[in-house]
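Excluded from the complex is one protein chain; the other protein chains are retained at their positions.
This part shows chain A:
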């Protein structure tokens, strides 16, 4: 279970998260919505442990463990995974090489043996197939020249390979065409399980048609302003964020 209590976080000396509370039970999927600039990505980065995001107050525990004590790689090892809103490019590093380094780093940290080359190749092939990622793409340098959709599918591939227990998806649906959206959603749904919790950040009800959340939270000005069932997303679709002080109308 993920428990976030009274979380305050600064970026460049400016307070962005202002007393955020959120509880995500193990095995559940919660959607996070909210106007631009409300702090959704900030929350995602704080969960993953980004350096310049300074937590000034409050706590985050994951299965009773204090997440704030851990550096980013240790968080990855305990099962935290962030699918980035804007995945980074790393020139010259073949996607396959990156995936392998990541899988083995996490396995090592978890006290497991590194995967042999054939075992790893088999695993990647299997996971990539479901996401319609071909071998050619895996040979290309990580995210370099990838289309928006390819980058997002690549994030889900990493998630599938690293088998995290806490998945944070930051606008994984933005920039996807209808077909890609379905592929990604299927990929995410395939990873839903009793042991795995997910935070799905999105602006669109459309994604939640595919990935039906257990709960929906609306973020506004760095706090959870409202929580509800899946129907809350439908309501927002009609009314927009006006009541939360956002400028955005219906998406």
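General remarks:
FYI, a contact is a pair of C-beta atoms (placed from the backbone, for glycine too) under 8 Å apart; a residue touches a chain by one contact, two chains touch by 3 or more; residues count from 1.
Quick note on the criterion: contacts and distances are computed from a predicted model.
For the chain that is left out, the UniProt protein name among "NADH-quinone oxidoreductase subunit E", "sulfate adenylyltransferase", "ABC transporter ATP-binding protein" or "Fe-S cluster assembly protein SufB" is "Fe-S cluster assembly protein SufB". Only one residue from A:19, A:37, A:141 or A:230 touches the chain missing from this view: A:141. Across A:16, A:46, A:77 or A:124, the residue that sits in touch with the chain not pictured is A:77. Touching the missing chain, out of A:93, A:137 or A:212, is residue A:93.
Interface with the hidden chain, as seen from chain A, comprises residues 48-52, 71-73, 75-77, 80-82, 84, 87-93, 97-98, 101-102, 105-106, 109, 141-142, 158, 162.
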